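Take a look at the structure set out below.
Rather than the whole complex, this shows some of its chains in their spots.
By written order: A, B and C. Residues from 1 in each chain.
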Amino acid sequence: MMAADRDASGYGTTQAGGTATIAPPEPRPGDPPITPELVDDHGLSPDEFAQIRRILGRDPTFTELGVFSAMWSEHCGYKNSKRMLRLLPTQAPWVIQGPGENAGVIDVGGGYALAFKIESHNHPSAVEPYQGAATGIGGILRDVFTMGARPVATLNSLHFGDLERPRVRYLFGGVVKGIGDYGNCVGIPSTGGEVYFDRGYEENPIVNAMCLGLMRKEELIRGTAEGVGNTLMAVGARTGRDGIHGATFASEELSEGDDEASRPQVQVGDPFTEKLLLEASLELIASGHIVGIQDMGAAGLTSSGAEMAGRSGTGVEMDVALVPVREEGMTPYEILLSESQERMLVVAAAGREDAVREILEKWELEAETIGHVTASGAFRVLEDGVVVADIPALPLTEGCPTYERPGEEGDEVRSLRTMDIAPHEEPPAGLRDAFLRVVGSPNVASKQWVYEQYDTTVRANSIERPGGDAGVIRIPGTNRGIAASTDCNGRHTYLNPRVGAMGAVAEAARNVACTGAVPMAITNCLNFGSPLKPHIMHQFREAVLGMRDACGYLETPVTGGNVSFYNETDGKAVYPTPVIGMIGVMEDLDTIVRHPFQDAGDAILLLGTNTGELGGSEYLYAVHDLVAGEPPGVDLAAERALQRCILAMAARRVLKSAHDIASGGLAATLTESCLGRPRKGDGVGASVRFEDDLPDTALLFGEDHGRIVVSCAPGDEASVRGLAADYGVPCARIGTVTGKGSPLRIETPTAALQLGLDTLRERYFGAIPGIMNEAG
Amino acid sequence: MNVAIITFPGSNCDQDCHRSVDVAGGSPSYVWHRETSLGGADAVIVPGGFAHGDYLRPGAIARFSPIMDAVIDFARGGGLVVGICNGFQVLCEAGLLPGALLRNESLRFQSHDCRMRVERADTVYTSEYREGQVIRMPLSHADGNYYADPETLAELEDGGRVVFRYCDAGGAVSDAANPNGSLNNIGGIVNERGNVLGMMPHPDRAFDPALGSVDGLPLFTSLVGALARAEVA
Amino acid sequence: MSRFTVELLVTPRPGLLDPQGKAIHHALSSLGYDAVDEVRVGKAIYLEVTAATPEAARERVEEMCRKLLANPVTEDFRVTASQNGGAAG
């Protein structure tokens, strides 16, 4: 039963240890009257407003209206997604904390737990890319370290419009710099991510940041306000007027000419303060002086206070006059809703306030007592002792009305999806030209320009840095590793959201498995347009169902995530982009497998079957400027067998390399395995031959799932084949590593290509720097 | 052989230095920046990071941390002091090393492996390397572009005080191998007396084969070895 | 046509957090400079511009500002032009 249905009968009466009934708040002088327009401005429907009145038993004050508006926004209340999200599998024996907390937590063995979460910062990044992305990293770090975990890695999933456009280059450059400057200063290595460029994101970049944090299992702390009489403290940066209504802002469509209005919503990140908060928080948690801690993220003090009270079934009472502010004359409304960065709400055990303050002083941070935990069940706010808001906490956090809106596939996408793409199998300027265009397309080309702006090696645990299938971090002091990958091919999810989402999970798991790590769990960030539109709701529902099926089948439950709706400008929505952040565990780092080919004479084998699926491929986009066709299908049973098989091969140490096949198909995978890493040697050539009866473009550029290219010493070929047979995975010898100085040679029944590594290197590593440097 | 690792609130390579010293056989300990004494340490490392956020200039504010007077005295007395990355910037700001580290020529933060040629194998920090040896290790900074005025630069070169120089895989010192615009491809220098070393790349991230390189380890074993010899003497 | 030095001062918009200013203020306080109440940090850009009049030079730079040199979302700017140098550097 939903909390809101329980009504407010328990509220207001005196409970054990609680305070006496307090008269309802009077309107504050200067507050605007509550009119239907004002309610509408706050993004609340007449029905929702009626419900608020039922909960309160009266009209809300202006301050209370602001509080409800933030808590019942899409961003905090998940009103249009909650019902669908309940369908996702969330359990497994290794899941310690599923959805609902600041971050999910899984057991990664050896006494360690991993907290991880992904978040979007799309709207702020569209307005101010540098600060938008920077504060996105800040927020996700706080979500993780408030669980008691030390952040050990970040990843980022980025989707932009066409890089040929100056505005896109500006956004891309700013976002990458923002992510880098913030994470680098705090000192968290970036271990991976993805970047896509497609017209589908022209005005609305997708900027998702993920963080992984490690702790001993017993160090886990949750964001609750427990223990009546405990003290609420505001910690960290001062509260300013920035970002007021950010949560509502993130839930509304951007429209042209909105720039002026959205200016005050830009928040500026301060990574040094974040670093201080991180260290201080971990020290506080370890000290035992506090019982709860939470980031003042979206909807600031309101959501942190109300959620902490809601989760523990207590109440909170705080006085905004005690909150340290950056500007004069701030109203309760502003203080409660400010989204100034680098702030925390801490619940200190009664009597330990000074001990808490002492730790914060060491880290040169401010801490002020602003209130205490009550038994009233209410979120109660005073201004200089005068009540300005008094709301039952549970209906506020859990009572947000939820909707299940109708959905239907859009006409435009249906016609694209069902288009006959066979006529485009012929490359207009020949196969070689198509090959070079595909590996030189910014989507396939190396993202070195991006990840070299991120500190990837700080803390000396980066066993596999960005540039391979998945980044791998060592658990300090052990020989265990954590692999992580983010994936979502938005073109595939656009054409068929269910299949595309299944594919995103499959690819993420495959990426992780290719390094030798067992896929364990995911977090997800669902980036969509307006849920009020039936074709968007259709995309959302289908994507969730695809994710449900794939996560269930691959046994990688969902431990949390984030929904970002209204990624639209002037009615045009982004591609539906359900980004998957996958975590894998490696018991023995010595079994790690990497993607570059190694020694001349090594055998190259293909695991899985070529089916030549060109729908939604990079080939169609880069060569024919086309987004069409059915995206590659996902055979979950075959995928699971393939992943178990590659893990067994890694464990037996029979592989010299493994690399998954995704965007750009075999062409991209073979190129990457030949070129190896930038700045490290010169790569090795290879000679491969295919017997498949497929058109050459479908063979080389098809993005069929369920395939991995591996190499092994000649003496291990029999073991590799044997293991493949054991797992029922098709396995064919396709060629040989030919060593330094030789080219990549590819033969098919109807064509032969020879590509010098210098040419490939220039295309693959040079593409993005070329565009960014030349255009400035 | 106690090596003090100075920890500023924004240090983030303090643990990496700790582990490197440990692997090299020394005994590392942390010294908080607000301390005023090095507690009898035999050597000092100023680690990488963003000591005080470094928004003004890297190392500018750190130079005024209470511990820095002790570090300066220790260095002036001939004590061994190493600054890595942000530590190098701090030592320049503190006047223990000449010159300054400007914004990278690319104007971007750069994080990748680099190669350096060991120019001097006869310092206390490089005795475990060979002269001319090409070593590879990560670098990771936005402000690593070494600058000194022409006279200072000439003094450094004439005095053989350039210890590491950015180079290519074959050991050639070229513009293409210069990651950040540093004058004369300078990656690391010592002071006149040879007891203070500053370098931008991270030997503290290259002490274990699993990290992709062990080329940083000889720096720490050289240091620990020098301390051991000093103890015997 | 003459050559003018145009001084362009770009500062963070009021109301926005200025972490640089905050950090400098903090450092100055701990060095004992108590008389400082607030610090804001911006950019000073000096451009050597060839134009007919100082006004023309200034207008040109204002245009560049709107286009490239200042970020209207987070920054304000102010332009002054003078003949024959005037830059601090």
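As a convention for this text, contacts are C-beta pairs under 8 Å (C-beta built on N, C-alpha and C of every residue); 3 or more make two chains touch, one makes a residue touch a chain.
All figures in this text were calculated on a predicted structure; none of them were measured in a lab.
The shown chains stand for their kinds once each; the full complex in the file has the makeup A x1, B x1, C x2.
Please note the rule applied: only the chains that are shown with their structure count from here on.
Here A-C and A-B were compared by C-beta pairs in contact; the pair with more is A-B. Shown for subunit A are the residues in touch with two or more other chains, namely 270-273, 364. Contact with two or more other chains is made by residues 19, 23 of subunit C. Remark: subunit B residues 52-53, 55-56, 61, 64 touch subunit C in the complex. Within the complex, the subunit A residues that touch subunit C are 127-128, 131, 237, 240-242, 259, 263-264, 266-273, 326-327, 340-341, 364.
Across the complex, subunit A is touched by residues 12-13, 15-19, 22-23, 26, 71-74 of subunit C.
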